[in-house]
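Okay, handing you the structure first.
On to chain A.
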Amino acid sequence: MWLLTLYRSTVGKKAIMAVTGLLLVVFVIGHMAGNLQVFVGAARMNGYAAFLKSTGELLWVVRLGLLAAVLLHILMALQLTRIKAAARPVDYQKRQPQVSTVASRTMRWGGVLLLVFIVFHLLHFTTGTIFPWASAPDALHPEFSHTDVYGNVMSAFHTPWVVLFYVVAMLFLLLHLFHGAWSSVRTLGLTTPSRQPMKRHVATVVALVVWLGFTAVPVAVFFGVIR
Partner candidate 1 sequence: MPLSLDSRMPAGPLADKWDKHRFDMKLVNPANKRKYTVLVVGSGLAGASAAASFSEMGYNVRCYCYQDSPRRAHSIAAQGGINAAKNYQNDGDSIQRLFYDTINGGDFRAREANVYRLAQISVRIIDQCVAQGVPFAREYGGLLANRSFGGAQVSRTFYARGQTGQQLLLGAYQALEKEIAKGGVTMYPRAEMLDLIVVNGRARGIVVRDETTGTIEPHLADAVVLATGGYGNVFYLSTNAKGCNTTAIWRSYKRGAAFANPCYTQIHPTCIPVAGEHQSKLTLMSESLRNDGRVWVPKRTDDIAKAPGSIAESDRDYFLERKYPSFGNLSPRDIASRAAKEVCDEGRGVGPGGRGVYLDFADAINRLGENKIRERYGNLFEMYERITDENPYRVPMRIYPAVHYTMGGLWVDYNLMSTIPGLHVAGEANFSDHGANRLGASALMQGLADGYFVLPNTIGDYLASNKLDPVPVDAPEVRAAVADVQARTNRLLSIKGKRTVASFHRELGKIMWEYCGMARDAAGLSKAIELIPRLREEFWAGVNVPGSGSDLNQTLEYAGRVADFLELGELMCRDALHRNESAGGHFRTEYQTPDGEALRNDDEFAYVAAWEYGGEGAAPILNREPLVFENIKLSQRSYK
Partner candidate 2 sequence: MNMKLRVWRQSSPDAKGALKEYAATDVSPDMSFLEMLDELNERLMEQGEVAIAFDHDCREGICGSCGVMINGVAHGPMKGTATCQLHMRSFKDGDTIVIEPWRAAAFPVVKDLVVNRGAFDRIIQAGGYVSVATGAAKDANSIPVPKEDSDAAMDAAACIGCGACVAACPNGSASLFTAAKVSHLGLLPQGQPERYRRALKMVAQMDLESFGGCTLFGECMEACPKEISIDFISRMNRDFLVGAATAPMERGGGED
């Protein structure tokens, strides 16, 4: 069974990471595009949210698909990290990286941070669970509504540490995409030979656009550009 062949080898594991990663990149781009409707106004944003909800089962199929992608992505990352640790039991006393990017070197811990962020973000915006936990005077969400997404956004990004957390997390997403969007395509062997194989124009644009799009919302709300 060829999936088993994949699962058993490091190249296959990386291919699974790459495919799930690319799915998540597509999702992230769509999510970001959806978010930007905040700048159009409450009606547009809430209308979009209502439309997504109206898809019913389809929405759940997508959600479960994303969940599976995330879980596989993490599972493969964990296994590859274990393999890596076993591959060099005694480390160098001195090591000087030459060309590896900060992005490539922060994939693992940056990925963990992104996982923490995703959990927080789901509790924050999808379920609204964080709302009761923070119902103190400086509550995150004075009132969480399952229908007024626009209102949720407006009220969410007035707390400085929340905005900071989102901004920092998106910086890690930028790095994760800068390496991941590029390397996943190479991992799948979908590249043509190049004189400068470390160059990555498409991945750079994707990473920057996603980062800008996502960061714009909390920052704009915080500084009152939209209200």
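Heads up, the rule we're going with is that a residue touches a chain if its C-beta (ideal position, glycine included) is under 8 Å from a C-beta of that chain, and two chains touch if they have at least 3 such contacts; residues count from 1.
How were these candidates chosen? In short, all candidates are chains of the complex that A comes from, given by their letters.
Predicted model, so just to flag it, every value in this text is computed and none were measured.
Checking the candidates 1 or 2 against chain A in this complex, the single touching one is 2. Residues 1-2, 4-6, 8-15, 80, 83-84, 86-101, 104-105, 107, 179, 182-183, 186-191, 193-194, 197-198 of chain A touch candidate 2 in their complex.
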